[in-house]
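As you look at this complex, bear in mind that one protein chain is not there, while each of the others sits in place.
As written, the chain order gives the labels A, B and C, with residue 1 at the start of each chain.
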Amino acid sequence: MIYAVVSIAILMTMVLAVARAVKGPSIYDRVLAANMFGTKTALLLAVISFLFDRMDFLDLALAYALINLVGVLAVLEFVEGRIESGKGKLDD
Amino acid sequence: MTIVFALFLLTLLVVTALAIVRTKNLFVATMLLSIFSLLMAVNFFILDAADVALTEAAVGAGVTTVIFLSALRLTSQFERGTLASSRWIAVIVVVITTVLLISGTINTPNLGDPNAPVHQHVAPFYLENTEALMGFPNVVTAVLSSFRGYDTLGEVFVVFIAAVGVMFILDARQGTGPEYELPVDKGLKHHLIPRAVGGLLIPFMLLFGLYVQFHGEYGPGGGFQAGAIVATAFILYAILEGERTALKAFSRNAQMALIIGGSTLYGAVGVVCMLKGGTFLDYSVLMEDPVIARQVGIIIIELGVGMAVCGALLSIFHSFAARKPVEHAK
Amino acid sequence: MTLDAFLGHFNYWVFAILLMIGFYAVIAKGNLIKKLVGLSIFQSAVFLMYISMSKVEGGTAPILQAGVIDPIYSNPLPQVLILTAIVVGVATLSLGLAIVVRINERYGSIEERELLDAD
Partner (left out) sequence: MIDVAIEWLGNTLLIVGAASVLIGGIGVIRMPDLYSRMHASSLTDTMATLALFSGLMLHSGFTLATIKLMAIMAFLLLTGPTATYALANAAFRSGIQPPSSTNTNNEEKSAP
C-alpha cells in the first residue's frame, strides 16, 4: 500500500515535470525537466518493482541511473559548440 | 492500481507527443522526445515487458538524444514552419483515419483478455517448453535467440546495413587540407566535475553492460540491451574527452571489426550447426547434452548480437560527431 | 460503453491517436528532421500496440519464477518482436538523419518547400 502512495507521489511529480517541459519558457527549463523526469523514472521503476514484488527488475532503474547523465552532458557539449561558433543563442 | 498508472502515463504520452509536434524549436523537440521515450519505457514496464523496457531505457535515454543533437549541430536548430501540404487537408485526413482506427478497435478483445487470439497460437508452446529445452527462465531470450533465431539474425543484419549506410553517407571526406582534419580535442576538458564523475561512471557502465549481456538468460537483458549500454559508455567517453582521444582508444577499424565480427559470429554458429548435422541455428547438435548445447549456442549468438549492436551504434555516433558543419552563404 | 470496455480499449485508442500525431508530423510539416521525429513517434505507437497485445490480466513478465503456483505470464512473442525493432529503429532513424545532413550540406536548407524550389 505504501508503495502505491509513493508511486502516485512520483507520478504527480512526473506530471509537473512534463508541464514544465511543455511550458518552457527557456530551453534550459526543458532540459531541466527532461533530466528531472529521468531521475524520477529511475525512482518510479524501483518503487514499482517493489509494488509488483519482482525485485529482479531493479536492473531497469540501475540502467536509468547510469545512462541519464549522458543526455545532459551531450546538451552541455552542444551548447559549448554553439558558443564557440558564435551561435550562442538557442532560444527563438 | 495498474490501470490508474496506465491511464495517467498514456495521457501524458499523448500530451508530450502533441507538444513535440507543435514546437518550432527542434532542440526542444529532442528534449521532449527523450521524455517521450522515458514514458514509453515505464508503460512497457507496467505492461509486463521488462526486456523491452530495458531496451528502450538503454537506447532512448542516451543514444537517440545524442544522435539527434549531433544531427542538429550539423543542420539547423529552428524549424521555419513551412508546411508540406495544406494544413487543413492533413488535419482532415488525420482525423478521419483516427476515427477509422478507433472504430476498428471496438470489436477487439479487451486489454489483458487471456482468451484473445494472440495468446492462443505459439506463445503457450514457448512458455511451456523453455524450461525443459533451454534450462533457463527468461522466455523472451529463449524466443529471441533460439525459437525465432532466424528473425534475430535478420534484424542484426539490418542494423549492420544501417551502420554501413551511415558510414557511406557521412564518412566521405568533405575536402582536403588542414581545416578538414579532426580538430584538437576540446571535449569537456574545462569542466572538471563532469569529467571526474563521468570518468568514474564509465567502468560501471561497462560492467553493467557485461552483466546485462551474460545475465540475459536469467533476468531482463541480452545482446541488444548490452550492446546499447556499452556503446553509451563509449559515447560518454567521447563526449568527455573529445573525438580524437575517443577514436584513439577505439578506432573506426575496431568498430568495423566489431560489427562484422558480431554478425559473422552469429552466422557462423548456424553454419557449424549445419556441419554437425543439424539444421541452420539448431544448437542442440553442438554438444552431447542438447540442453547445455543450446545454452552454449545462445550465449555465443547473444555475444554476436551484442558486438554487432555496440559496434553499429558507436560507428553511427562517430560518423555524426566527426563531421564538420558546412557554412552556407545566405 | 461500459467502464470495462473503456479501460480495456484505452491503450488501443492512445495507440491510434499517437500514430496519427506522428503521421500528421510526417505529412504536414515541411522540416525534414521534424518529419523524422514524427516517424519515430509513429514507430513508438506501433510498439505500444504490440506490447498492449502481449499483456495478460493478472500476469507478470515472461521470466519464469520457481515456486509460484499456477503462474500467469504475459505473451513473450510480441515482446521479442518489439525488442529487436527498437534497436533497428534507432539504426534506421540515424540513416535518415545522415541523409538529411547531406541534403543540408548540398542545399543549405532542410525545408521541403525550399528544396523543391532549389531543384
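Please note the rule applied: a contact is a pair of C-beta atoms (placed from the backbone, for glycine too) under 8 Å apart; a residue touches a chain by one contact, two chains touch by 3 or more.
Treat the numbers as computed from the prediction; the structure is a model and nothing was measured.
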Contacts of the unshown chain among the visible ones are A, B
Where chain B meets the chain that is not shown, the residues are 191, 193-194, 197-198, 200-201, 204
Chain not shown, touching residues in chain A:
2-3, 5-6, 9-10, 12-17, 19-20, 26, 28-29, 31-33, 35-36, 39-40, 42-43, 46-47, 50, 55, 58-59, 61-62, 65-66, 68-69, 72-73, 75-76, 79-80, 82-83, 88-90
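Heads up, the rule we're going with is that only the chains that are shown with their structure count from here on.
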Which category does the touching pattern between chains fall into here: line, ring, star, complete, or other?
complete
Quick one: report the Å distance separating chain A from chain C, using the average Cα coordinate of each chain.
20
Find the geometric centre of each of chain B and chain C from their Cα atoms only, then give the gap between the two centres in Å, rounded to an integer.
13
Any chance you could list the residues of chain A touching two or more other chains?
54, 56-57
Quick check on chain B: which residues sit in contact with 2+ other chains?
50, 72, 219-220
Under the touch definition given earlier, write down the residues of chain B that touch chain A in their complex.
1, 4-5, 8-9, 12, 15-16, 19, 24-25, 27-28, 31-32, 34-35, 38, 41-42, 45-46, 50, 53-54, 57-58, 61-62, 65-66, 69, 72-73, 77-78, 186-188, 191, 194, 197-198, 201, 204-205, 208, 212, 219-221, 225, 229, 232, 235-236, 239-240, 325
As the complex stands, chain A meets chain B at residues 4, 7-8, 11, 14-15, 17-18, 21-22, 24, 27, 30-31, 33-34, 37-38, 41, 44-45, 48, 51, 54, 56-57, 59-60, 62-64, 66-71, 73-78, 80-81, 84-85, 90-92
Inside the complex, what are the residues of chain B that reach chain C?
3, 6-7, 10-11, 13-14, 17-18, 20-21, 26, 29-30, 33, 36-37, 40, 43-44, 47-52, 55-56, 59-60, 63-64, 67-68, 71-72, 74-76, 79-85, 87, 90-91, 93-95, 97-98, 101-102, 105-106, 108-114, 116, 118-119, 122-123, 126-127, 130-131, 137-140, 143-144, 148, 151-152, 155, 158-159, 162-163, 165-166, 169-170, 174, 218-220, 222, 224, 227-228, 309, 312-313, 316, 319-320, 323, 326, 328, 330
